[in-house]
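With one protein chain removed, the remaining protein chains of the complex are shown where they sit.
Chain lettering (A and B) follows the sequence in which the chains are written, and residue indices restart at 1 in each chain.
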Amino acid sequence: MIITLTTDFGLKDPFVGAMKGVILGLARNVQIVDITHDIPSYDVAEASIVLYEACRYFPAGTIHVVVVDPGVGSARRPIVFAGNVKGTDQIFIAPDNGVLSLVLGSGIVRQITNTSLFHHPVSQTFHGRDIFAPVAGHLAAGIPIESVGPAVSDAAAHSSILKPTVLRVDKFGNLLTNLRREQLGRGFAIRAGGIEVRRVLASYAEALPGEIFAIEGSAGLIELSLNQASAADRLNLGRGAEFEVETGSLNQ
Amino acid sequence: MIITLTTDFGLKDPFVGAMKGVILGLARNVQIVDITHDIPSYDVAEASIVLYEACRYFPAGTIHVVVVDPGVGSARRPIVFAGNVKGTDQIFIAPDNGVLSLVLGSGIVRQITNTSLFHHPVSQTFHGRDIFAPVAGHLAAGIPIESVGPAVSDAAAHSSILKPTVLRVDKFGNLLTNLRREQLGRGFAIRAGGIEVRRVLASYAEALPGEIFAIEGSAGLIELSLNQASAADRLNLGRGAEFEVETGSLNQ
Partner (left out) sequence: MIITLTTDFGLKDPFVGAMKGVILGLARNVQIVDITHDIPSYDVAEASIVLYEACRYFPAGTIHVVVVDPGVGSARRPIVFAGNVKGTDQIFIAPDNGVLSLVLGSGIVRQITNTSLFHHPVSQTFHGRDIFAPVAGHLAAGIPIESVGPAVSDAAAHSSILKPTVLRVDKFGNLLTNLRREQLGRGFAIRAGGIEVRRVLASYAEALPGEIFAIEGSAGLIELSLNQASAADRLNLGRGAEFEVETGSLNQ
């Protein structure tokens, strides 16, 4: 069994070590893989995309633990999502703050309510060690996923991360967004920086001269691009910029 | 079997990789877990607290290797401590420079003298690879702990790290010290910054207005605090500040 970790804890403090100790105490033979612990503090959007890009390469049944959790100690729910990402069944354990929004798809989200799975006493500030790590350890050790708590239907659906947003600008000026191809459907309109994009190209070569177009990048996310020039400069958009998407009601 | 590593080697150089190679050459199926390799160079006090905070979450029998070793190549002894930390039996391998002072308790300290366990030739500058890693590997592979060398009774007991010291100031101004609750006993007096503290509170709510009080922090170490204000500012104390503690002779 494999458990991956994605956090904003950094590597100087004992936090990551403590999480691994808790996991190994429950599931001695698990393989723990660090995706990264260098997510900028509280940057849920960055964590969501790093997780999304990395998780797809892991074998079926991998458990991904994500702890970027600005709301730790508040009422935000801890959740488990078991579902299919890019054709592979995987399990995600995270706070319900939108960090899973890029991977949520076909599958079931459960709220973690079974406190007998926790590491006690549960601190108010370190649910990574006391809730997320032990739940991962118990799941790796074979408890049925139903035992974590009841299914919920409203996970992270309203998170701000789901607003169409520029997640990153690469060095060529391509705007990497948080949109997946399948979210756009067949008829759509992306409105950003005063222009409208209505088609996803298969390759750069299809672009008309000077055309801003959408393309599915290597991460599986929609990028807004301009052939051999900077879309970011042309549209005057940068990291964090939000834009509009209309889907479903349009014919191609 | 699990081996953890805590060093000040950083991750840019081949040092950590070499240690892991040596360990895996002796105990192929061991799980190696990095606590951190980002201890500031030679910072024995920082290493001692990070180790203490992390080690308690690992299962019984875990071997913790700590290499923050400003005296490498000098006469300081390499030691192994097998003992009980917070209810769990664990093993520690480190230079005898005080880095284990927070975990030393009930148990036996042995000086590592059995050179047949070393990786030869033994360099004068890299005992992590040539002494500490191979001893950990041999122990993980099952040699009896007695074979490392004779028991000693004076390990790190007089280390400067045992002087009551402020290890860290958190962002709220709480003074995190190197004192464990059990070291204070029932009657004690902490004298720091011109005031005297004689009781350990169970929660912040018990504090009198403006009172500097002691509380056991999430790391199990005594913190000096001031409710909703900065104890560091009030006492004018910072990282590394030493203070006085009187124990045993006082009644509550």
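Couple of notes before you dig in:
Quick note on the criterion: a contact is a pair of C-beta atoms (placed from the backbone, for glycine too) under 8 Å apart; a residue touches a chain by one contact, two chains touch by 3 or more.
In this text the structure is predicted, and so the values were computed from the model without any measurement.
The hidden chain makes contact, of the residues A:34, A:89, A:211 or A:246, with A:34. Residue-level contact of subunit A with the missing chain is found at 2, 4, 31, 33-39, 50-51, 53-59, 62, 218.
What subunit B contributes to its contact with the hidden chain is residues 11-14, 16-22, 24-25, 28, 32, 119, 123, 125-126, 129.
Going forward, only the chains that are shown with their structure count from here on.
With centres taken as mean Cα positions, subunit B sits 36 Å from subunit A.
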